[in-house]
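Here the complex is missing one protein chain, while the rest keep their positions.
The chains carry the letters A, B and C, assigned in the order they are written, with residues numbered from 1 in each.
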Amino acid sequence: MSPKRKIRILIAKPGLDGHDRGARVIARGFRDAGFEVIYTGLHQTPEQIVATAIQEDVDVIGLSALSGAHDYLFPRITELLREEGADDITVIGGGIIPEEDIPELNKAGVKAIFTPGTRIEEAVAWVKGHVKLRG
Amino acid sequence: MEEREKLIAETKRWEETTFSKSVSRFPERKKKFESTSHIEFKRLYTSIDEREDDYIERLGFPGEYPFTRGVQPTMYRGRFWTMRQYSGFATAEETNKRYKYLLEQGQTGLSVAFDLPTQIGYDSDHPMSLGEVGKVGVAIDTLSDMETLFEGIPLDRVSTSMTINATAVILLAMYLAVAEKQGVKPEQVRGTIQNDILKEYVARGTHIFPPRPSMRIITDIFAFCKDNVPQWNTISISGYHMREAGSSAVQEVAFTLANAIAYVQAAIDVGLDVDDFAKRLSFFFNCHNNLLEEIAKFRAARRLWARIMKERFHAQKPASCMLRFHTQTAGSTLTLQQPDNNVVRVAFQALAAVLGGTQSLHTNSRDEALALPSEEAVRIALRTQQIIAHERRP
Amino acid sequence: MGLAERILKGDVRAAARLMRDIDDDLPDAWHELKKLYPKTGRAYIIGVTGLPGSGKSTLVDKIVEIFRKEGKTIGIVAVDPTSPFTGGAILGDRIRMQRHSTDDGVFIRSLATRGYLGGISRSTHDIINVMDAMGKDIIIVETVGVGQDEVEIVNTAHTSIVVTVPGLGDEVQIIKAGLLEIADIFVINKSEREGAEKLEQELRVMIEMAPPRQDGWTPPIFKTEAVLGKGVFELIYGVSRHRNSLIESKKLDGKNKLRTKKHFLKLLQTRLLESVLGRMEEGETLDKMLQQLVDRKGNPYGLVEKIMREHLKSHLRSDHGGKGKTHS
Partner (left out) sequence: MVKEEEFAELRQGKGRWKKDLDEARSKVPLRRNRFSTVSDLEIEGLYTPEDIKHLDYFQKIGFPGQYPFTRGIQPSMYLGRLWTMRMFSGLGGPEETNQRFKYLLEHGETGLSVAFHFPTLMGYDSDSSMAKGEVGKCGVAVDTLKDMEILFDGIPLDRVTTSMTINPPASILLAMYIVAAEKQGVNREQISGTIQNDMLKEFIAQKTLMLPPNPSIRLIVDTVEFCTLEVPRWNTISISGYHIREAGATAVQELAFTLADGIAYVEACIDRALDIDRFAPRLSFFFDAHIDFFEEIAKLRAARRMWARIMKERFGSKSSRSWMLRFHTQTAGVSLTAQQPYNNVVRTTCEALAAVLGGTQSLHTNSLDETYAIPTEEAAFIALRTQQVLAEETGVANTIDPLAGSYFVEALTNRIEEDAWEYIHKIDELGGMVKAIDRGYPQAEIAESAYIYQQQIDSGEKTLIGVNKYVTDHPPIPIWRMDPAIEKKQLERLKAVKTTRNNDRVRTHLERIRRGAEGDENLMPLIIDAVREYTTLQEICDVFRQVFGTYQDPGMF
């Protein structure tokens, strides 16, 4: 691993939910932790998110959903990543996600779920601890 | 005062125009709005309802006579009230476990509930105790039980309140003995015994002896503690039970302070100096549903007590004039039906107690109307206090 | 198969990865760039710069829409600033262009300045080369957009567009201070706003007052409402007029030569400095030298001469210069 590698993370809001407070706070948190954060704005389809992740060659995709549609949207994104051969990108998620949905999401390839109350530091530490930089 | 007259005139105008026009179309919900103490609420209060020229005299400043705005100058900016959940059940071992749980959860003081035999002076093996042992609190027969009860809890670090009356003197003695065995000196221990026998005759009924010897024991405790256990609250003069028994807020305060006057008089009569023992008198009030009335009650109680001590008993020290009190939310307001509603009631009551300036607080658990509270219910009750303390940021 | 080969076969992931390696300054990236270089030189490069809040990204989005209708493929490089305090960055220019993200004919790449001045990143020119090799017809570079010192775009793009909006107050002064020389084309975006006419007049006066340009081109002014796509057609027409004028006046070759020269010299300068510094830092000599200079025991002029002599000598002796970098 080169010391010059900088972690790039895509913060994305899939679906129609427009509550972006969490996504924006976490984006700033990652920036302040020295990451390069690509922010795609609201109302992104899974296809847009995956295409963006590939073009931007990110290490991590952080998804935020508060509408309850995570059970469809998150697995759809990991599925598309697999189709594109880009499943080496780590997918994590946050938002209003019931505890009992987490095993299913993990099985679908979402590596970690951060529920409300997570400190910014925790999310940052998780990414630093779990994301292996390429190259 | 010119402005006052103008306000009186304007209020009259408002009532006759804007208000009466509206009320003729939308009548008021009730003919009369009154508090639980049947104090009638006016529809609107303005500064004409305050007495003139009375700020310094009637309100003053926190930590100063007449203490209407609180007994400490810092109040909750310095320290929050003590979160003290009344608990005790079954054996000393189990109660000890519950205490440790509560301390871990952030509770800041202990409060012991004893079973009825202990409260009325019977050991667990007495025929009168049959079926009562460990039921409404913990059973303490000997020092050995007391040692178990506080096993692993350093008595120089916590303060302990004991709801005990007729046998208070014995339980206090045991507590001091446990402390001694832990290597803690009597002058280091802090806590309260309820020791309020008068209200037992009036409302609660765990008395043993006739009033006169009971009063003698109490003044003995006053005298002993002032010399040996200076940080101990020798009595907790309680309105709680009278309120639970159905009194109004006004009656609660009036009867409690009347009892207090009797204790002070008794102590003076045996030759104690009021400024030697009065600062260790404490109080215990109920906090009912009527939010504004309760807040007013606490503030009025402080002012009344200050005046009684200064004017009636000629106390010289400010500390003798301070009414320090514990509060418990009103058990009688909780319902068996829809127990989750009780969480809401308790939250309102706790808020009123805090806005009224309490020194410590027990919040009831939502299932208290059913049985002894579950751990989960106790935790929610404690969290209620913590949310008011930390999130509401008073 | 190396990244370069995969890129030439149309592998998008490989292109994205190489861009990352370039941006992260990995030694292997040079190897790939060498292979790609012969395939570059075909794309037309447009720079978009201007004041913050002027709507550059939205404008780019609309420009892309029109070019795509014409069947052109597009690469976009969007640069945002790196925080000097944390080293992190939020790259948000894509937000207004996301509808193109799933279009195979469009490739968008967000870059952080990583401390590089001049409105773009150190890697921008090389990343343009990758897009060029990918076969993109047009490459649009959106600069940081702080409104000053964004001069590097001139050495990067064929046509530079400066975007401004009415109502910011002293926009003309800002442009005079830093963007006037850059502009091949001016855009007044959000032209429905009050003050658009006045701004246009002021810009016109400013252009007329400026000394005539060597290439004989007078920058035109276009008014757009990017949100509604109004005026963007005309703007694109303006870009192609500029391009034609470059071709007609035989200035395009010159421009390319200038771009190549700047790029080449930058690479050379960077590598030389890295190489020299790399050697020096091995023995902590830089720190010692600095102390000598501070103590006035040496002087910087003599020292540079000495280093150059020694460096060239040792460089001639050794196979490769620098530490661990492949320079061959």
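Everything below uses one rule, namely that a residue touches a chain if its C-beta (ideal position, glycine included) is under 8 Å from a C-beta of that chain, and two chains touch if they have at least 3 such contacts.
The structure displayed is predicted, hence computed values, not measured ones.
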As a test of the contact rule: which chains in view would the missing one touch?
A, B, C
Per the definition of touch given earlier, which of C:228, C:265 or C:308 contacts the omitted chain?
C:228
Among C:27, C:41, C:167 or C:254, the residue in touch with the chain that has been omitted
C:167
Which one, B:7, B:250 or B:268, makes contact with the chain that was left out?
B:7
What residues on subunit C make contact with the chain left out of this view?
53, 58, 90, 92, 95-96, 98, 167, 190, 227-229
Those residues of subunit B which, in the complete complex, touch the missing chain:
1, 3-4, 6-7, 10-11, 14, 18-19, 21-23, 26-30, 33-36, 41-47, 50, 52-53, 55-56, 60-64, 69, 72-80, 105-106, 289-293, 333, 338, 340-341, 343-345, 347-348, 351, 376, 379-380, 383-384, 386-388, 390-394
Of the residues in subunit A, which ones touch the absent chain?
15-21, 24-25, 27-29, 39, 41-43, 45, 67-69, 71-73, 76, 96, 98-100, 115-117, 119-121
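Keep this in mind: only the chains that are shown with their structure count from here on.
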Counting one step per pair of touching chains, how far is subunit C from subunit A at the shortest?
1
By count of C-beta pairs in contact, what is the leading chain pair?
A-C
So which chain ends up closest to the centre of the protein, judged by Cα positions averaged per chain?
A
Centre distance in Å when subunit A and subunit C are each reduced to the mean of their C-alpha atoms:
29
Approximate Å spacing (C-alpha centroids) for the pair subunit B, subunit C
73
Report, in whole Å, the distance between the mean C-alpha point of subunit A and the mean C-alpha point of subunit B.
52
Within the complex, which stretch of subunit C touches subunit A?
12-13, 16-17, 19-21, 24-26, 82-83, 86-92, 94-96, 98, 101-102, 107-110, 112, 114
Complex contact set, residues of subunit A against subunit C
2, 4-6, 8, 27-28, 30-41, 44-45, 47-48, 51-52, 54-57, 84-86, 134-135
